[in-house]
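Sharing a structure below in structure tokens format, with a few things to ask.
With one protein chain withheld, the remaining protein chains of the complex are depicted in position.
Labels run A and B following the written order; every chain starts at residue 1.
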Amino acid sequence: MSSTLHTPAQHASATKGAKERDTYLTADYGWKSWLFTVDHKRIAVLYLISIMVFFLIGGTFALLMRAELMTAKGDLFEAETYNKLFTMHGVVMIFFFLIPSIPAVLGNFLVPIMIGTKDLAFPKINLLSWYIYLVGGGATLYVAITGGLDTGWTFYAPYSSTYANTNVAAAAIAVFITGFSSILTGLNFIVTIHKMRAPGMTWFRMPLFLWAQYATSLIMILGTPVLAITVMLLALERTFHIGIFDPALGGDPVLFQHLFWFYSHPAVYIMILPGMGVISEIVACFSRKRMFGYHFIAFSSLAIAIFGFVVWGHHMFVSGQSAYAGFVFSFLTMLVAIPSAVKVFNWIATLYKGQVSLETPMLYALGFIGLFTIGGVTGLFLAVMGLDRHVHDTYFVVAHFHYVMVGGMVMAFMGGMHFWWSKMFGRKYPEAMGQFAAVVIFVGFNFTFFPQFILGYMGMPRRYHQYNDEFTALNVLSSAGATILGTGFLMTIVYFLWSLKWGQKAPQNQWDAKGLEWEKAQSPPPTFNFEDGERIVVTEDAYAYTYEESHTGSGHEVKK
Amino acid sequence: MAAHSVPLKIYYGVFLALCVLTFLTVWTAKHDYGLLNTPIALSIAGLKGALVILFFMHVKYSSKLTQLFAFAGFFWLALLLVFTLQDYWTRDMLNVYFFKPH
Partner (left out) sequence: MSDHAHSTTGLVHHFDDIEQQHEAGTLGMWAFLITEVLFFGGLFGAYAVYRSAYPEAFMRASSHLDVDLGGVNTIVLICSSLTMALSVYAAQKGSKRGIIMGLLGTMFFGAIFLGVKVIEYKDKWDHHLVPGDNFIFEGNPGGPEQLYFALYFAMTGVHAFHMIVGMVIICWMIKKAHRGDFTPGHHPLVENFGLYWHFVDIVWIFLFPLLYLIGAHSGSHT
């Protein structure tokens, strides 16, 4: 086995003409050099391709749902078909797009470069995590093809364990498998960040992206195993009917929710924390300023990771958990708002009197700050038990988490992809097209999901394929918005692919940005990230942008 | 650090202690201490676990970071247990009983 694994160094420049520099993309050719690679950058590209496949699948499910919801009557799909659509949309988007998106693509690519090392601590385990992801994804597609799944992505018992007629056991196994891919990625990042930092790269010189990745990885290794054991119990219950979640045999379905949300609420932070890391990088670069409140942002990532583990009960206010537990979880949930708000305020303070320029990544970052704030604040609505009783399981909740997941994480992912695109592939995307698409996506997103807040507040329940006539206008608006949003994403994918071949060649540092990946690594980097034999030594803090120092008109004392 | 080698007699001592504690836990389990049954059993198990972690797994001689990691797993397990049980153990606060005795 190990003999077939290519050592990344395999072809040095000796085999190639001296005129063309060897990059990680051209170091070796052929499908074997990709499928057996242990280069973190190539694995990032493999992940990028796979998550885009799942993004398109999940997106198609979403558009089909919006098509059904154009009219009040359930005229396009059967109710059962609609149930399968929203379930598969959720499962695919959460487990196969959102959770791996930034960690497995941008994180894989950037973590070793940002800390100044050649690779992740365990390159083979990194490749293994991608294969596990593929197996899990394949199992999910198998479920989708052989009758689908209709439990919702939450797999709530006892419906999933006793009553559903779809292939719950196979779906549970698919999620079980995929979890290990996430665990291995997290484990790799944690060890890499602890043990592989270049000389001089102290914890407080690390870019905030790395702090976010570290916090995310903590959640991945601490939470995911509990999900694994939970879906394993679900599969056992479903197959052998042992009673664990069956009230008729003394079991308690609410226990499933406890165990499920112990992972799945922190998983929300797996999805948003890396996005916050990306935004920190972009905001600093396009304000040409040092990050305001660096330490606060760094520690707020850890605080979110830790507090995020003790708020899960806010998903269960109406599930029969005790009033006392509801009170405790409600209170703790509000506490999580603090570190999130710390980040938002620090980003805004960084923008303040900065030299702000509005290239595509910055447009996404600004979009993120606004949309995430809306998503976060509506989350506080839901943390209030009395209000949650009113809007629970309505479109208000749907709108809330799409503002966080799409308005937050997907915006950050798009911003990050634009920001580091030239680093990854050595070509620039067309800037004007990028800005245009960013605006289209922003507009489309708000048309899609803002009406859903109102719908939810009016009382429209989620997960139904038909609705009362009075909800029609807002639903049509939402579906129209989804079309715009989908168009925006398609445009982006098209010009990204176009730029791979015809895009303008990018210099090493397209944005004149700070950070090892820009200052020390070429675009695209060579297999070992930095020039041969160069040992990176870090001597300055992150974000050593000089606008403040050179710009005395700010009215502040110039920092030395 | 990891190469620090523990004297053999410590291994044998820990082994003996683990065996003695196993007999002790079986012996105590055959007596009824009422509410204290479970705390006693878990204390002995915790002590045995600690011996294994500290000496067989060398955590006593390891870096602070390893010690932190060893602690973190159990800390998060405690979070899982405490925050789940704080629901179950307060279910009857409003006279709502979810588990009827069979």
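Annotations for the structure displayed:
Operating definition for what follows: contacts are C-beta pairs under 8 Å (C-beta built on N, C-alpha and C of every residue); 3 or more make two chains touch, one makes a residue touch a chain.
If you're wondering where the values come from, they're calculated on a predicted model, not measured in any experiment.
All shown chains touched by the missing chain in the whole complex, by label: A, B. Contact with the chain not shown here comes from a single listed residue; of A:28, A:68 or A:252, that residue is A:252.
Among the residues A:122, A:159, A:299 or A:345, only A:122 touches the chain that is left out of the figure. Looking at subunit B, the residues touching the absent chain are 1-3, 5-6, 8, 11-12, 15, 18-19, 22-23, 25-26, 29-32, 37-38, 41-42, 44-45, 48-49, 52-53, 55-57, 63, 65-66, 69-70, 72-74, 76-77, 80-81, 84-85, 88-89, 99, 101-102. Seen across the whole complex, the unshown chain contacts subunit A at 7-9, 117-119, 121-123, 183, 186-188, 190-192, 194-196, 221-226, 228-230, 232-233, 236, 240-244, 248-252, 255, 258-259, 262, 528.
The rule is simple: only the chains that are shown with their structure count from here on.
Averaging C-alpha coordinates per chain places the centre of subunit A 36 Å away from that of subunit B.
Contact residues on subunit B toward subunit A in their complex (touch as defined above): 65, 72-73, 76, 79-80, 83-84, 86-88, 90-91, 93-94, 96, 98-99, 102. Those residues of subunit A lying in contact with subunit B across their complex are 194, 222, 226, 250, 252, 254-255, 258-259, 262, 309-310, 312-313, 320-325, 328-329.
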